[in-house]
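Here the complex is missing one protein chain, while the rest keep their positions.
Labels run A and B following the written order; every chain starts at residue 1.
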Amino acid sequence: MNLIDENGTRIDGRKVDELRPIKMEVGVLKNADGSAYIEWGKNKIVAAVYGPKECHPKHLALADRAVMKCRYHMAPFSVSDRKAPQPSRREIELSKVTREALAPALILEEYPRTAIEIYVEVLTSDGGSRGAGITAAAAALADAGIPMRDLVVACAAGKAQDHLILDLNDEEDKEGQVDLPVALMPNLGEVTLLQMDGILTREEFETAFKMALEGCKKVYEIQREAVMQRYFGESRPINKEA
Amino acid sequence: MPGDLIAEGDFHPLANTYRVGDKVYSLRVGLSEVEGNKVKVIPLTGPYVPKVDDVVVGLVTEVSAFAWTVDINSFFPAFIPAQSVFGRRFSPEKDELAREFDVGDAIVAVVAAFDRSKDPMLSVSGPRLGRVPNGQLLKISPVKVPRLIGRRGSMSKMIEDASGCKLVIGQNGYLIVTGPPEGMVLAAEAIRMVEDQAHTSGLTEKVERFLAEKLGLQPPAAPEGGANEGRTPAGDGQAPEGSASNNSKSLEEEERE
Partner (left out) sequence: MSVSSRKSLFVENLRKNAMVEMLSKGQRTDGRGLTDFRKLTIKAGTMIKAEGSAQVDLGNTRVIAGVKIAAGAPFPDTPDEGVLIVGAEVLPIASAYAEPGPPDEDTIELARVVDRGVRESHMVDLKQMVIEPGKKVYTVFVDVTVINVDGNLLDATSYAVVTALATTKFKKMTIKEDQVVQLEETSALPVTTIPVSVTVARVGNILFLDPTSEEESIREARLTFATTEGKPCAAQKGGTSGFTPEEVLKALDLAVEKAKTIEPILREAIDSAKKGSAN
């Protein structure tokens, strides 16, 4: 399969540094304390937050801070070959990695003895679902009114057919050479998720890494817009001035 | 929004903000407010955090031999110890708690004690506290309560006058509306309107107009710039407890974060 042609165009028509189209909506679930829905390329993911709430079972509660409970879960119909509903090892790892990507942003000391539950439900998966899930989950946390140092936004870069590319879709992830998902707290400039599989030279790593960070910043604009839309009903440019 | 830079320099971070070096960032989605060198964010979403002396409306969810468990829309259930109602001579064999308040009852109470290590405790001793015999329970987002009360109770009074109903507004976002059925419908609509548009300016006016139209009255003439709007960020020192009167200033002056 030719992932990238002579002109540097990818199979879905994108350039090497182009993001897939992303749509986000915040506050989509009536019952959850916070929620967000994201369509990122063909990915369709809904994230929901319940909390802060009483921590059950009680023995897991912490006296000085909230407990984070996070689940990344794929619907059986989210991929071509039906995925059994039981958590796979990959989902268990991604649940941990998602929690560790969001934890640096939360002020858990604000609500001791409670639990904050974060659910990322992947309805359709097409490459980069963990990044889309984290981005939606952070918006859902903000929607729930949980104090956060910053939002968290994620994006992957990688390598396919010897080109460094941004935002891998499913084919590029499967057939490509390197996948490098990154999550970032955009205002504080702190990387909260970094994974890689595939071989890169030191220079390629730096380039791909920076590409992913730039991608994160672009996704942040969309994420921010979605939250603003929910609460202020209109768009507003990012205001950096006090 | 969380992470937004609100102020830079010698600023003092107050509610819902934090400081790194000389930069003050927001912790929540809300409206930021800069008063002199003090910065805070008024959240537009979030849970109810019980505060001692808050008046709350609660729902009794459990009755045991020694206490009532009350849902106050927070992250812990609240309790009313039987002794606080029956007195020191309380005896579980003789005094039946369910006869005072039963599961499903709505009550108006005051937060008597709460710290982060214990569940909140309520008291129903006091005038206008206790079981709510009739009316309708409505729920709004707790962070919108100050807007619904309005400066010195002006918003809630306006709705009460127009609908002929009485409003008991709990700081926890639960409220009781009592009155004639059509009035209750009107009040509920007005309350929804305040909740949906809490972040906008000119809200008092809009609600006033809405109520007047519904009642078939002549809507009041739009005053210059709005009677309650356009105040400077310095705010009103006479604002009643919990009322975010500063919310009603013009949005051009405020920064929305």
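Following the convention adopted for this analysis, a residue touches a chain if its C-beta (ideal position, glycine included) is under 8 Å from a C-beta of that chain, and two chains touch if they have at least 3 such contacts.
Here the structure is a predicted model, which is why all the values come from computation and not from measurement.
Colleague: Which displayed chains does the hidden chain touch?
Modeller: Within the full complex, the chain not displayed touches A.
Colleague: From the listed residues A:38, A:185 or A:222, report the one that touches the chain absent from this view.
Modeller: A:185
Colleague: Out of A:3, A:68, A:151 or A:222, which touches the unshown chain?
Modeller: Reading the full complex, the residue touching the unseen chain is A:68.
Colleague: Tell me where the left-out chain touches chain A, residue by residue.
Modeller: Per the touch rule, chain A residues meeting the hidden chain are 60-62, 67-71, 89-90, 92-93, 95-100, 103-104, 108, 174, 180, 185, 189-202, 205-206, 209-210, 213.
As a working rule, only the chains that are shown with their structure count from here on.
Colleague: Any idea which chain A residues touch chain B in the complex?
Modeller: Chain A residues touching chain B: 33-34, 51-54, 63, 105, 107, 111-114, 142-151, 185-188, 224, 227-228, 231-232, 236, 239-242.
Colleague: Report the residues of chain B in contact with chain A in the complex, numbered from low to high.
Modeller: 1-9, 11, 16, 18, 20, 24-25, 27-29, 34, 43-47, 75-77, 116-117, 143, 199, 255-257
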